[in-house]
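Note that one protein chain is taken out, while the other chains of the complex remain in position.
Chain nomenclature is as follows: A and B, assigned in order of appearance, with residue numbering initiated at 1 for each chain independently.
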Amino acid sequence: MRTSARNCFPGKLVVIKKGPILAELEIAVGEQTSLVAHIAFTSLVDLGLSVGSAVQVLIKASQVVLLTEDHSVRLGTRNLFCGTVSALHPGAIHTEVILQIEKELPIVAVVTNESAKELELQVGERICAAFPPSSVLLTLNS
Amino acid sequence: MRTSARNCFPGKLVVIKKGPILAELEIAVGEQTSLVAHIAFTSLVDLGLSVGSAVQVLIKASQVVLLTEDHSVRLGTRNLFCGTVSALHPGAIHTEVILQIEKELPIVAVVTNESAKELELQVGERICAAFPPSSVLLTLNS
Partner (left out) sequence: MRTSARNCFPGKLVVIKKGPILAELEIAVGEQTSLVAHIAFTSLVDLGLSVGSAVQVLIKASQVVLLTEDHSVRLGTRNLFCGTVSALHPGAIHTEVILQIEKELPIVAVVTNESAKELELQVGERICAAFPPSSVLLTLNS
């Protein structure tokens, strides 16, 4: 399967929390990195997901917000990942930003050129990426 | 009402499932197609929605992820719709993709030109569209 989602990581389910409508999944996507996804509870059941299941995590680059690192600020989602800018691909209006979280774990974000300038994005600089748990899509090889 | 959302379909509520914060709605948007929306439970009550209600479904094209069809892969949302590419509108950075799900049901997605190339998008080819239930907005004529 190929996808238009710029972020597509293999992961392993480590925690499942069930609600009436949603399920909250914690998914390990790197040696030291896990993220949180909210999917419909019915989808959890349909897919037969359980702790240990291998999944693919899909996140559109346009869903990712960039933030400067600031230890006095806390974020209202656990999906906050700080790393080093490894590449910048500026276009006419938007810039694609690649952020290395771990050696094998890049996160891709798309921001306006105005934002790229305000954040003073440069290769080698530290920056953080955040996205809401509801923006994560999952696929499973059956 | 006119809207910037590229996807705007008439639909009919077929299933309502209530949770403490969210309501999950199944909405028929074509003869053989229904989608899942998560809205705040309070909004369900405010709008007086019930099974059979006629609604408009709004989904931004930028929320839609494209995936190649692969019967060995299952997706963690029921909002997966496969069809035929009926039009491609390439721009400098992004391509607008129109995907015919049923005769009267197009889905519009916006992907980067790089993604369009990787997915080998061509008019007449099959492709699938997916979006999370939380990205669906609803309107109701009162």
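Worth a mention:
What we mean here is this: a contact is a pair of C-beta atoms (placed from the backbone, for glycine too) under 8 Å apart; a residue touches a chain by one contact, two chains touch by 3 or more.
Remember, it's a predicted structure, so these values are computed and weren't measured experimentally.
Considering A:T42, A:Q100 or A:S115, the position touching the chain not shown turns out to be A:S115 (whole complex).
Among the residues B:V15, B:A40 or B:V123, only B:A40 touches the chain that is left out of the figure.
Along chain B, the points of touch with the absent chain fall at residues 1-6, 19-22, 37-40, 42-44, 46-47, 49, 55-56, 58, 60-62, 91-94, 96, 110, 134-142.
Those residues of chain A that touch the chain absent from the view are 17-24, 36, 38, 62-63, 65-68, 70, 72-78, 92-93, 109, 111-112, 115-116, 118-119, 130, 132-135.
Heads up, the rule we're going with is that only the chains that are shown with their structure count from here on.
With centres set at the average Cα position, the gap from chain A to chain B is 21 Å.
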